[in-house]
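Left out: one protein chain. Kept in place: all the others.
Then we have chain A:
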Amino acid sequence: MSEQVRERETRRLDRVVVRFAGDSGDGMQLTGEQFTSETATFGNDLSTLPDFPAEIRAPAGTPAGVSGFQLHFSDHDILTPGDAPDVLVAMNPAALKANLKDLPPGANLIVNTDAFTGGNLKKAGYATDPLTDGTLDPYSVHRVPLTSMTINAVHAAEGVGSAVNKKEAERAKNMFALGLMSWLYHRPTEGTVGFLEKKFAKRPEIAAANIAAFRAGFNYGETTESFTVTYEVAPARMRSGTYRRITGNLALSYGLVAAGELTGLPVFLGSYPITPASDILHELSKHKRFGVRTFQAEDEIAGIGAALGASFGGSLGITTTSGPGVALKSETIGLAVSLELPLVIVDIQRGGPSTGLPTKTEQADLLQAMFGRNGEAPVPIVAPRSPGDCFDAAIEAARLATKYRTPVFLLSDGYLANGSEPWLLPRREELPDLTVAFTTEPNHTGPKGPEFWPYLRDPETLARPWAVPGTPGLEHRIGGIEKSDGQGNISYDPANHDRMVRLRAAKVAGIANDIPPLEVEDPSGQARVLVLGWGSTYGPIAAGCRRVRAKGLHVAQAHLRHLNPFPANTGEILRSYDKVLIPEMNLGQLRTLIRAEFLVDAIGYNQVRGLPFKAAELAGVLEDVINQ
């Protein structure tokens, strides 16, 4: 009797969405990251969405403690981490419970059957076993005894055996899942083996255990009959050049290091740990050889205070935080407005108000950045649109801060911060020259001879001179009390205050002439509806527009990098469409600004669910607005 060798079908797909879900201690983020790394190396375009609880170790086995990682990869350029998974890996009942609602019928579901014990089912809130009660009938279910197969594989592996205990062996089960998924999607595996060897270099037996689990998962796919189809996604055709995968917070950190080099100023980061901004502090603290000083302050206020003090001394002062930290820094931002010193305030927005949703994304700090200070205190605002774009946005924020001697808000968010995409590395010669020249000579002639007037402005930019301590002859005092125009001495004169308020406003407003005009994408040129966005909604909005256009409808898209001031042509563009739709992850903050400034009755589409928009959802909204 001969065993029948089944020919397995390989199906070509143009894009796939996979999601790994497990307990927050199961290593799902690492698994997702590594699958992403394999995918990037293979040459697909990709976009990722990590989703994890705020608690470091939420109660094990409960839906609240589930950590997920979603990856969208394709053979063409993509813009979002995907709406719904094509395949879900559920490491336990809680992960199944928390994620099943997102899974469309017919999707692949890989479950770790070993974890479906009575206790785990109860913790997940299942009265009956979903593996047997029909719950999973709509899906293509692959039942894999993942834990026990991992333990067996690890203990059978040469050079491992009893060197690791059962618990350590079990902990490698995420690598078994990664191996199986790598097999299912024809991913290259060398990178993962090398990664594990390096990660566990100090404990070779753990490295060997993980590699054994990874290979066992791969081989399991090969031998099991559960999978009748494997999938291929060809490399994407992307612009030529060298790429790396990058998260928003890493790109933003690199942008800040680059800004230091491009301006010729030493970087000084004053910061206090806060989710989801802390990774920037972690990253910058590594780069001492670039002369980057990082200062973990006693609180948010001291973080920005130290940064402003460093700016006074001629550094590129930076503070990084999230919304609650911005609230605490507000008074110092007002001082920086009054002192007219460069300062970059990075706000990685998260769900609010108050502590809100620390690990979830939101765009609800726009009005806080715009107006959250006493007095007339205008601050330019810059927002990146994708993880890789955080690099350029950081450089732009530093450009405006140093050129106009002003604090600048850089508004990223939790989705950009932790999400990743392939990033085309810039070439050195493509980066702008932002060299800063300090003032070293007196700028005014008084009755007794040459004088230095700290508030005598550049007629073009309205920026005041930046003379740093250590410059002989230019000793001067600045402060938060109103100063006389030009000379900079304390002044309570009513007309002078009115003039200074207007000068500070005009300086920031004038930036509109120093930024690129707002660009509109309207391939057919026939659109009557414009969709306007800012920040991280770029990807979902653009993906939604593509879907609508594929149906033969016409829609125009514009996306704001500068929120204060708006590009000079913004009003003209808005008024040239019948309808303007503004989707935001808040209750209409950009819409409020647009209505106030341009008297354009924009339509809002607003969600604050802690998650990015889905392309299909926005496509539906767009269709409704177009067809109304």
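The rule we apply is simple: contacts are C-beta pairs under 8 Å (C-beta built on N, C-alpha and C of every residue); 3 or more make two chains touch, one makes a residue touch a chain; residues count from 1.
Here is the rule we use: contacts and distances are computed from a predicted model.
Looking at the choices "Benzoyl-CoA 2,3-epoxidase subunit BoxB", "2-oxoacid:ferredoxin oxidoreductase, beta subunit", "ABC transporter ATP-binding protein" or "Peptide/nickel transport system permease protein", the name in the UniProt record of the chain not drawn here is "2-oxoacid:ferredoxin oxidoreductase, beta subunit".
When the omitted chain is restored, the residue from A:229, A:425, A:506 or A:587 that touches it is A:425. Among A:233, A:301 or A:563, the one in contact with the hidden chain is A:301. When the missing chain is restored to the complex, the residue among A:288, A:502, A:575 or A:609 that touches it is A:288.
Checked against the hidden chain, the listed residues A:13, A:30, A:84 or A:238 yield one contact partner: A:238.
Checked against the hidden chain, the listed residues A:214, A:312 or A:613 yield one contact partner: A:312. For chain A, the residues in touch with the chain missing from this view are 37, 40-41, 43, 191, 238-245, 254, 257-258, 261, 266, 268, 270, 287-291, 293, 295, 297-299, 301-302, 305-315, 317, 331-332, 334-335, 339, 391, 425-426, 428, 469-481, 489-490.
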